[in-house]
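The complex appears here without one of its protein chains, the remainder shown in place.
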Amino acid sequence: MSEAPWIRRARRMFVVPAFAWLVATVALPLGLVAAISLGEATQAAPPFDWALNFTNYALVAGDPLYVEAFARSVRIAATSTAICLAIGYPMALAIARAPRSRRVRLLFLVVLPCWTSFLIRVYAWMGLLRPAGYINSALQALGLIDEPLALIANAFAVHLGIVYAYLPFMVLPLYATIERIDAALVEAAHDLGAAPVRAFWRVTFPLSVPGAIAGALMVFIPACGEFVIPDLLGGPDTQMIGRILWLEFFQNRDWPVACAIATALAGILAGPILLFDRYRIRGT
Amino acid sequence: MRPTALSWVPAALAAGFAFLYLPILLLVLFSFNESRLVTVWAGFSTRWYGELMSNGRMLDAAGLSLSVAAVAASLSAVFGTLAGYSMGRFGRFRLRTLFALLLLSPMVLPEVILGLSMLMTFTTLDRLVGWPAERGFLVIAFAHATYGTAFVAVIVEARLRGLDPALEEAALDLGAGPVRAFARVALPLLLPAVVAGWLLAFTLSLDDLVVASFVSGPGSTTLPMLVYSSVRLGLSPQINALATIMVLAVVMLAFAGARQSRNTA
Partner (left out) sequence: MIRIERLAKRFGGVLAVDGVDLEIAQGEIFCLLGPSGCGKTTLLRCIGGFEVPDEGRILLDGQDVTGLAPWLRPVNTVFQSYALFPHLSVAGNIAFGLETLAMSKADREARVAEMIALVRLDGLAARRPSQLSGGQRQRVAIARALARHPKVLLLDEPLSALDAKLREETRLELVELQARLGISFVFVTHDQDEAMAISDRIGVMQGGRIVQVGAPAEIYDRPATRFVAEFVGRINMFERGGAWIAVRPERVALGAGPHSGIVRECAFLGERRLIFIDSPLGRMTASVAGSDGAPENGATVAFGWPADAERALPQ
């Protein structure tokens, strides 16, 4: 199949600068992280020397602090993703079944919080969950509890924060998939004797699975590397790998180990990311 | 569907919205609290807004953040449009899979990885060519533009998919070269998407804590960095006031944007 020279020239005019920008700002930096992860920490500035050894990876893989942080991150992200799905699915379904004129507005309401500061939204939960926060104060005023409940600095708060912050990312692709299901399919199921609940499980749900996968990955992937939420809402037993990386970098100033953690994290997430690329709902 | 069937579903939606908005509403409400104790209501007051407005560090940080966001969003708009147009219109080119992966990565990779990678790049660059010795305004803006680009590209590509490719072919047919066809036909029709992408990139930059913390040198503190260090020490009514202003700005912008897109649709 041949191509006109003018098409090639035209393409080059757009693709080459875009590609150059992506290589310079994404490929090169990520490559550098991988390269420095094989280096050695020094006292110089910047505090590393180029080398070619895997001691940093051996350190990360051999130290339970890191290994457990990785495992905990995946666990917390997975649980939070499941909770997001449980809350987000009915929301997406309700929006998709709302009158057409109202759908855009409802969707807008789902997305709106994302446009306000992430940090501020996590901060809002600090006010709710603290020992002297709104929830504990209210419960104490009602005489339901004597001592404040431990709502913050634990796994509960971290899960809550992740679910709160990432819920819209679950609802969006789910909605897009459910909305695209032909209403006549559900009607056909009714016509063939399936009551609403059965019609849902036999028709709507199976067809919405790609949206659920896309949404789950949109929550799971960033949640794995989350820093702010475990830092502000978590406690000593909820150290996630994002925060460990942060501490390694800012407190220990060990750049090669930080880079090794980053590379390992990227490696763990590579599978989900490639899966997401296959499932992502275009246009949402 | 009969109204009785799965009737709890709309209720779940209402509960979901309550979950999303209640914390923000409480935050806004208590920004008007007289007391320094953020969680105890002691009467209506706007004193924290006054204190916020005379907080020099906060204003400096806000100024830095806004200018960083403007530059980052503009860079993102330029390269994101190029990248989105490349993906949407020049579908089959060599290394397209790599191109798509590079475009996707900044959107999905954890911010700690992005921040770290950007800093490694800037320090290596500094070693090699002596720039940037001081990592300030421009460095943060460039770092933010890397992922802003990806979001602009996605929005532009989505809009491009709704545009008849024959429109650009018609421009070529009528004597316009590819650049002219892009500038006179594609770009005006993509403009709503470019503007939406610019706004998204602007907001993302304004919101970023992690990447800015990694790349910024001493002396360059963005608003989220300042908020973060203040929040780590506990609740502060000034932060509530700041949050309220930000929420208000976003709501107004979002409504203006929604109206705009309704009018142009």
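Chains: A and B, in written order; residue numbering restarts at 1 for each.
Here is the rule we go by: contacts are C-beta pairs under 8 Å (C-beta built on N, C-alpha and C of every residue); 3 or more make two chains touch, one makes a residue touch a chain.
Nothing here was measured: the structure is a model prediction, and the numbers come from that model.
Contacts of the undisplayed chain with visible chains (whole complex): A, B.
Touch with the chain omitted from the figure is made, among B:Ile155, B:Ala171 or B:Val250, by B:Ala171.
Not every partner is drawn; the one left out touches chain A at residues 1-7. Taking the whole complex into account, chain B touches the unshown chain at residues 164, 166-167, 169-177, 180, 184-185, 188-189.
The definition used in the following text is that only the chains that are shown with their structure count from here on.
The mean-CA centres of chain A and chain B are about 16 angstrom from one another, to the nearest whole unit.
Remark: chain B residues 1-2, 5-6, 8-10, 12-13, 16-17, 19-21, 23-24, 26-27, 30, 37-40, 79, 82-83, 85-86, 89-90, 93, 95, 99-106, 108-114, 116-118, 120-121, 123-124, 127, 142, 145-146, 149, 157-158, 161, 177-179, 182, 203, 206-207, 209-210, 213-214, 224, 227-228, 231-232, 235, 239, 242-243, 246-247, 250-251, 253-254, 258 touch chain A in the complex. Residues 6, 9-11, 13-15, 17-19, 21-23, 25-30, 32-33, 36, 46, 87-88, 90-91, 93-95, 97-98, 106, 108-110, 112-113, 115-121, 123-128, 130, 132-134, 137, 164, 167-168, 171, 186, 190, 195-197, 200, 218, 221-222, 224-228, 231-232, 242, 245-246, 249-250, 255, 258-259, 262, 265-266, 269, 273, 276-277, 282-283 of chain A are the ones that touch chain B when the two sit in their complex.
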